[in-house]
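Below is one structure, written out as C-alpha cells; the observations come after it.
Note that one protein chain of the assembly has been removed; the remaining protein chains are unaltered in position.
The block that comes next holds chain A.
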Amino acid sequence: MPTDPVPQMMEAIRLWSGVTSPNQAAQRGLADLAALIAEFEAVRGTLVFEDEPSSFEAALREEAEKRA
C-alpha cells in the first residue's frame, strides 16, 4: 500500500530547515510536488557529467548577437 509522502516531507523539512508547516495550503503545495517529480523524471539522463553551473554566464556571452 503506497504511503502518503506529505508527512515524511514535513518531517524532513522540519529536520533539515527548522521550518514547520504554516497552513493547509502549504501541505497542499507539498502534494503538488508530485507533478514536479514527474517532470524531472521526463528529463532524466539529459544532465551531462561535466556540466557545471558556471557555464551559464559563458553561454550568454557565446550566444550574444554578433555585431555587423
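Points worth noting:
Just so it is clear, contacts are C-beta pairs under 8 Å (C-beta built on N, C-alpha and C of every residue); 3 or more make two chains touch, one makes a residue touch a chain; residues count from 1.
Quick note on the criterion: contacts and distances are computed from a predicted model.
Among the names given as "Acetoacetate decarboxylase", "Amidase", "Probable chemoreceptor glutamine deamidase CheD" or "histidine kinase", UniProt records the absent chain under the name "Amidase". Touching residues on chain A toward the chain that is not drawn are 9, 12-13, 16-26, 28-30, 32-33, 36, 39-40, 42-43, 46-48, 51-53, 55-65.
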